[in-house]
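Sharing a structure with you now.
Not every chain of the complex is shown here; the ones you see sit where they belong.
Letters A, B and C name the chains as they come in the text, with residue numbers starting at 1 for each one.
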């Protein structure tokens, strides 16, 4: 089940370098602190929940989500490059894990 | 009897003691208020000081906004009680929707601490009558989430209604839209700004200027004359 | 396998134990067996291994550090000396100040942000544990070459970490250092200092006494942080699956620390603790054994009561965990309830984990079974001591013979001008504003002076205006040329900086950053530097109150420059009398105090212009430093000077540029008769400062200098919008500003 409130937004962002009309695909990289690493942010959120009247959440972890608009085909090669980018740059693998996936 | 100005302490508030000092320097009585207490102890006005309440985790001001004391503050502010939010306090006020818009990470992504020049655009709010409209003042600025944003319609409305209370001069320090450093609500009793007037009330300390004292003398006059 | 209890250990003397993996030497392991009269349990082995490590036991350095105590000058101001979490100094009016500098070098290389952040967190807890409210931090930093790609990774992370943590705690950052040198590539130095203030009667000590008193652990939950090595034991003790992943990196939670500070201060105010200790390196092992050892000896701890973040932790790991933001307090039973109430008020988790006993052993239990039974002194205070061999390296003579005085000097005024611009724009001499603007220097509303002033100064009493000033300095280049003199020059500079801002120097803390103690050349540097520092402290009358040693800062065979970082704390009766560095009044007269000799060994000029390191560092004259300090303090007290700036790396021209840019006013200089302009501008002779004297005070000031025998040479006047050196060159302030301020952003941002 998925509830989506997001509107698409590809057209007029300042940094866009793709000419209009060229198809772009979205790849999402999720970066989360490794499970054994302290996540003070997630903890603070979790502690606040009961006060706000939300019960029944056993744990909260907070991480980062990167949405990448990729020019050209998102093939094996492209994904491998993004994988490498995530590993060397988007995530700090000393303390973080990441996943890469094509957004459907 | 002098006026009583409440200063709220949330977990992670940093500038509560400085704000209390500024209130005293201006000649009012500073009343410490605790986030878990709904009771405002019959204060005449409230200041939400700067800091990193709840570590600024989630979003600056987001968790504090749900504290018991804020229930009363929101209620009283709507009824006209003067409320000043400084830095993190401003963030709590936008999160509480007492002031429109929101605050995001600075456009350069760094914490910035500097002496900041401002123009007082609105000298009619509860907290600014001791300034004159157009007056230029310098007070310390220090934050990482200081970029004020709102949609165009809101910005136009703020401009049209004279609710942009302070604007950055000599360079926008964080990418705030329309150089906005602080705003007021429609009634002029609720004011929020990112720079720190409470750090500019003594000649020797900080930047060595007292340009911020006017916030505290303004409110004192208003309360005394009320 | 079963739990390795004391009983089990006695019954199985032959079990192989991983002492080598835990960093113990064979003879150290034998000694543990001797102390216990049996083999240690896994938990005991873990405790000894970490407490007997170089980091916790100072085993290579303590024979040298002893001198700080032996040579300590008579000083009535010392209230608590070396050995406690931090030294405490009397600053008058019933106030006491505690301060200490520590290193977090290696973690900051691995993970710059968290490494630096937790470095700040650790030193702040040390200060808090003394009973003081932390009031300021400083951060002496050293990185590899400014243009090295890895510096771009390390520096922004370190700065963001220091800022992220310190800003969130509400501690003003009032100074520090940023030095670049290729020798720190791979071994950046991240030192952090904290200052705290309390009333005399609030001083707390780390000791557990009074049988029946409770041991309370409070603050963050315990996770598997920083226990990589000890997981060896976990895997031996528990047979299910592989050892769980244990993070080598500790993550800081400044919000939790802020709560810990406020909560602890409230607990102090109600006088609810009899002893207290922060949890830093070696975590609970360290806190329990040190508290017990310093107290009456006996303590019993139920380890399974420790609140955990990770339920898979073994008892050894819990003992070893370096999870941040935790403290341990000894509380009389009658006060426990109130203690817990205050913790609850601040959302701080607090748990009674044990009690003080009337025995002499530290006993730790896990699910009712005893896993530790040790004499606490043997763990905490009676670790091994090494007399490591040391020897002056063979290359030292050649290095010193490579005289910087022989280097080509500027041929004409145009070249001199060009070299001035190059110097003030070089990474080490350039403005550090890009860095320091990321630190909150205003918070707490008591900051009188902060970077780029000579020292950081905070008011500690709002009514009397009593204040304290702190400066930190270190010069690895000088120390490489001569470690004995280099350490003394670091002290002299910090001392001079404190005096230049008008405060009277009182006490010293130091962080000794060196390479591997197993290298006799490094050990010689260490021995020389400690001896130099101890001797100089004795002469200047400023005792070392505490500090930190960081060894093994080296990559392969190559050690960093020996880098003793010295912090000096001073007191000022009335902060209104502070002296800033800014030249802000046109027409004021510029006087150069002290003697300028042709001293260029290790200088910034030799580095920037010739990429050279050789010769001898500037001569040390501590009597002169003392005289200079007296004059600077008197002049500030009697209102004879409006600005003062000490001279150090970069010499006179560097100081002038900083003071001019800070005040937005230029200076016209006249080279005194018989002086070589190049030497005047670039020499780094110690014991000097430049001051701005209002004309009305000139006679009084020069009379004072004359009467006291301090050379004072009039070298010019504050004037215009350029620095003009008569007969040589003139550079507009705008050009200097550009050169000085664009370098760091250009390299790092």
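Definition applied: a contact is a pair of C-beta atoms (placed from the backbone, for glycine too) under 8 Å apart; a residue touches a chain by one contact, two chains touch by 3 or more.
This structure is a prediction, so every number in the text was calculated from the model and none was measured.
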List, for each labelled chain kind, its number of copies in the complete complex. A x2, B x1, C x1
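The definition used in the following text is that only the chains that are shown with their structure count from here on.
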Given which chains touch which, is the overall layout a line, a ring, a star, complete, or other? complete
A student comparing B-C to A-C should find more C-beta pairs in contact for B-C
Using mean CA coordinates as chain centres, what's the chain A-chain B distance in Å? 34
Starting from the mean Cα coordinates of chain B and chain C, work out the distance between those two points in Å. 36
In whole angstrom, what separates the CA-based centres of chain A and chain C? 39
On chain C, where are the residues touching two or more other chains? 253, 255-256, 347
Listing for chain A: what residues touch at least two other chains? 40, 44
Interface with chain A, chain B side, in the complex: residues 54-55, 57-58, 63, 66
Under the stated contact criterion, what part of chain C meets chain A in this complex? 110-111, 114, 220, 223-225, 244-251, 253, 255-256, 309-310, 323-324, 347
Chain B - residues contacting chain C, complex: 11-12, 14-15, 17-18, 21-22, 51-52, 54-57, 110-114, 140, 142, 144, 196, 198-199, 202, 204-207
